[in-house]
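Removed: one protein chain of the complex. Kept in place: all other protein chains.
After this line comes subunit A, so read on.
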Amino acid sequence: MPSASRQNQEKPREIMEAAEDYAKERYGISSMIQSQEKPDRILVRVKDLTVQKADEVVWVRARIHTSRAKGKQCFLVLRQQQFNVQALVAVGDHASKQMVKFAANINKESIVDVEGVVRKVNQKIGSCTQQDVELHVQRIYVISLAEPRLPLQLEDAVRPEVEGEEEGRATVNQDTRLDNRVIDLRTSTSQAIFRLQSGICYLFRETLIHKGFVEIQTPKIISAASEGGANVFTVSYFKSNAYLAQSPQLYKQMCICADFEKVFCIGPVFRAEDSNTHRHLTEFVGLDIEMAFNYHYHEVVDEIADTLVQIFKGLQERFQTEIQTVNKQFPCEPFKFLEPTLRLEYREALALLREAGVEMGDEEDLSTPNEKLLGRLVKEKYDTDFYILDKYPLAVRPFYTMPDPRNPKQSNSYDMFMRGEEILSGAQRIHDPQLLTERALHHGIDLEKIKAYIDSFRFGAPPHAGGGIGLERVTMLYLGLHNVRQTSMFPRDPKRLTP
């Protein structure tokens, strides 16, 4: 088939010879765009194709989502991001048989430029987002051709998971999706997930800056393990070794000691934990907050909780379409929360669990099933998916956690939960080098290794508290998804380093 160049497109329409292909300049494969020219053509967004544009001639650039030929006509679904519209190529004044055949044979997922008339339709088109109009194609040029065989079909990738896998309909499994992430990310569900995730980041920044926080950047290559406990990745650093930061905590705290008072940072966090669960990644985005307070660490807890509530509210207001889109494939109850956030104490949680028949020691940490059960119990009683658990036993928290002044077995520490899963863990930090040394010795930590950490408090440090949130987890739990890999664009886990 002849390829039509752009100059040919403007030729008068009268050149038609019935016997031959009278429309051969109206379709073809466009030459590669190497920025040769700046045409005046205005490309209309698919989402703007509405009844208001009826009977206008418009140019659209979109992907071929599906195509279906039927004798003398061919129906295409053109997709642009999460929006799509039906297009019709029919033999007539503007299109020849050959053109219809060409349109029908364009590989799925190819990018095309289409000129057409917007026509109102009588019956709503259920399968498209633009339900009231369709596009009657006059010209169609392929801009970028996709390979004929796709590693996964987009329809399969957005099909809701039905219990029992009846009908033998294909679904795409997680690994295929992640191996071909570029295509998987084109699905309306993925588009919505990552738009919402971007919204979380935006709302986090907006809320905190409004509250007077300062955004900081912390180094990710560090000389020693910052928290002492969790596993760190070792990287070779010229002649010696360095580590990838498993938390920006030390640097956040140093900023507090440097009188920034309220700081936050958004950045990658690395955890060399070999755990292959639905909610662990080896690299994730941490939303970290640290704040100096006046007299009680609840000032900080309230501030963090309010930030999250503002994020939830903002998502509810601004991202309703995205939430609906994800719900279509992964149905779940809307996220519920209370304002101000419910704050329970650890012993209350234990009481709830004991009432439900769980046997647990006072100083035992919550196991994952108990955590979930507790989430269900709290939801039952207070109807909230988001709550804070305060006053954890000192024994289960890291050495730098401030002990409770009244009860030596408790600590000034807290976790926050969404849908029964932990998203944030935080505490009042010890800002006194003396006490910090004592606690470190009690935990059997080598003082040499954390010398820099302790030393940063030697020149006067305000009382402070903070915490870190996992962005992927918040997205996952807000949308009620089941795997954190769905909300990480290019997830890293013990078994996956690519793409």
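Observations, loosely collected:
We take it that a contact is a pair of C-beta atoms (placed from the backbone, for glycine too) under 8 Å apart; a residue touches a chain by one contact, two chains touch by 3 or more; residues count from 1.
As a working rule, contacts and distances are computed from a predicted model.
Per UniProt, the protein behind the absent chain is "Aminoacyl tRNA synthase complex-interacting multifunctional protein 2"; the candidates were "Sec62/63 complex, subunit Sec66", "Aminoacyl tRNA synthase complex-interacting multifunctional protein 2", "Vacuolar fusion protein MON1 homolog" or "Guanine nucleotide-binding protein subunit beta-5". Checked against the full complex, the one of A:23, A:114, A:350 or A:461 touching the unshown chain is A:350. Among A:97, A:169, A:210 or A:336, only A:336 touches the chain that is left out of the view. Touch with the chain omitted from the figure is made, among A:50, A:316 or A:437, by A:316. Although one chain is hidden here, its contacts on subunit A can still be listed: residues 278, 312-313, 316, 335-340, 342, 344-345, 347-348, 350-351, 354-359, 369-370, 373, 377, 380-384, 391, 406, 482-483.
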